[in-house]
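One protein chain is absent from this view; the other protein chains keep their places.
As written, the chains take the letters A and B, and residue 1 is the first residue of each chain.
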Amino acid sequence: MSAAHLSGGAPPLLNVEHLSMRFGGLLAVDDLSFQAGAREITAIIGPNGAGKTTVFNCITGFYRPDVGRVTLNTDRGPRYLERLEGFRIARAGVVRTFQNIRLFANMSVLENLLVAQHNHLMRASLFSIAGLLGWCRYRRAEKAAVALACRWLERIGLMDKADWDAGRLAYGDQRRLEIARAMCAQPKLLCLDEPAAGLNPRESMALSELLQSLRDEEGIALLLIEHDMGVVMQISQHIIVLDYGRKIAEGSPRAIRSDAAVIRAYLGENGTQPLPPEVMEDVGQS
Amino acid sequence: MGYFLQQLINGVTLGMIYGLVAIGYTMVYGILGMINFAHGEIYMIGAFISILGFILVGLAGITAVPLALIIVLTATMIFTAAYGWSVERVAYRPLRQAPRLAPLISAIGMSIFLQNYVQLSQGAQVKTLPPFIEGGVVLLRDADFAVRISYVQLLIWLLTLVLMAGFAWIIGRTALGRAQRACAEDRVMASLVGINVDRTISLTFVLGAALAAVAGTMVTLYYGVVDFFIGFLAGIKAFTAAVLGGIGSLPGAMLGGLILGLVEAFWSAYFTTEYKDVAAFTILVLVLIFRPTGLLGRPEVEKV
Partner (left out) sequence: MSFSHRPINPADLFKDAALAALMALILALPLIGFRSVAEGGQLALTTRFDWVGIGVAGVFLGRLVLVYASSFWPPSGANFALAEAVREGMSRYVMALAGMGLLLALLLPFLPFSSRYVIDVATGLLIYIMLGWGLNIVVGLAGLLDLGYVAFYAMGAYSYALLALQFDLSFWICLPLAGLFAGLLGIVLGFPVLRLRGDYLAIVTLGFGEIIRIILLNWYEITGGPDGLSGIPRPSFFGLPFKPTTGEHEISAFHQAFGLEFSGLHRVIFLYYLILCLALITNFFTLRLRKLPLGRAWEALREDEIASRSLGINPRNTKLTAFGIGATFGGLAGAFFATRQGFISPESFTFVESATILAIVVLGGMGSQIGVVVAAALLILLPEFGRELEEFRMLVFGAAMVLIMAWRPRGLLANREPTLRLHRRDRRGGEPR
């Protein structure tokens, strides 16, 4: 596969090469290579158990891949993510959300967003010394952090609930808060693990808009695992299809929609008999 | 050589006692995911009840050793198991849904309570029981050293092996064992498929306490000295054994107990007795740092 979809000759933001990950006898990811461009939404799709979340965990440092290289091309040169400790990956500019939302449930919504700015604030507080002494240097930084948090609270419509415990929010709000929290860490690449799971159609629509605005207004790249084909087809520029840990197709939404291998993977070998319309819709064949 | 062999025998005996107590920890940890801090005290209570039992059979004029032993063991197991059941009922069951730390504090409270309960009801003095089973077999005679295995040690070995076999059968083959394993895997799911979780947990405590009672009886026979404070250290060491072997694993608990017993025996024999507890704790720390799943435990994949 070529990286023809990427603009110009600049290296892609994220370059995954020959990634493999094995759990016991199960080859969860098998020699996977793909790229994600800056200011683009790249989606990874595939049936359940195709290894999507494992790929995410390798990129974001929760698993160490057996083989392969994950490169993030930053302004300050390439960073090899597979070698970094988990927490350094966020510092390098890759932040993720989780399939089963992981908020700090007993902390307030605002605090969740401030924790995301930890590294920045920690430096500003001179590792707490300036903060303890109450220097204005830290107070300024904190004010700026709160302002950034407020900007995101406005954006996801949770301004009124800023002081609530995050665990008390409704499900859809928790999803959006997790994305806002990730954004407060100011990533260059945001990895979203099934952000539309459990959302109703209206919420999915709002999510699509939010994600597109992240790309267009914040100028970041998004890498997304998603089962909701409506969302995927609508917003992504580039789609990678996994099955049994291997990449079986890659391309624009239009190309993927008509790819024979993809249809086979989703519907089984005998994809000959006519499918019920809702299934067709599901795979974007409407 | 003879000295070494003797320490080996002593170490294995000690290890088997640790192993019996460790099983109680490992089973409860497997099901509830918590350290049953009061388990060491249950063992201590077992030792005290067995002393009372031995005195009583003596007063009743039962002199046949096997009969007396069976009576004392059975009674000790029953009464100690009642304590195990009550501890769970009073200190842990009300806290099933509570935050993680609550049952631990409750357990520590229970442990302090039981210790002082026994101290008050039985007195703070050390209890010394005259040897009940005497004699032994000389296995090997060096020039200056006789390797000897006493009948009590043989009894401990035999009893432990029988109990272990019985236990493996209960866990592996019976409905109770299946229910236990199911609860250890996923308590909510187990209750959804119709397993009475509360009852299973209660029975786990009862079984663990019964084994601790056997260990307590054996210690009474072996050393002949018991005080109300033995539960704390024995408890920690047995927990160490459970962790060493891999928490949640029954063979692991036994293996861990044996290793710990051997280390302690050899440490005391060749280095100093003062620091033998340090040796045990050091092993615990090292195992947890380098192999947190223990020797026979299942590796844990971080769920993201």
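To be clear about the criterion, a contact is a pair of C-beta atoms (placed from the backbone, for glycine too) under 8 Å apart; a residue touches a chain by one contact, two chains touch by 3 or more.
Quick caveat: nothing in here was measured; it's all calculated off a predicted structure.
Set against the missing chain, the residues B:Ile31, B:Leu69 or B:Leu95 yield one that touches it, B:Leu95. Contact with the omitted chain, checked across B:Phe79, B:Phe205 or B:Trp267, is made by B:Phe79. From the options B:Val21, B:Ile51, B:Ala212 or B:Met254, the residue with contact to the unseen chain in the full assembly is B:Ile51. Residue in contact with the omitted chain (choice from B:Leu5, B:Val65 or B:Ile108): B:Ile108.
In the full complex, subunit A touches the omitted chain through residues 60-62, 86-91, 95-96, 98, 102-108, 110-111, 114-119, 121-122, 125, 127-128, 131-132, 138, 146, 150, 153, 159-160, 162-165, 181-182, 185. Although one chain is not drawn, its touching partners on subunit B can still be listed: residues 29, 33-35, 45, 48-49, 51-52, 55-56, 59, 75, 78-79, 82-83, 85-86, 90-91, 94-95, 97-106, 108-118, 120-123, 125, 127-130, 232, 236, 239-240, 243, 274-275, 277-278, 281-282, 284-285, 288-289, 292, 302, 304.
We adopt the following convention: only the chains that are shown with their structure count from here on.
Subunit A and subunit B have centres, each the mean of its CA atoms, that are 49 Å apart.
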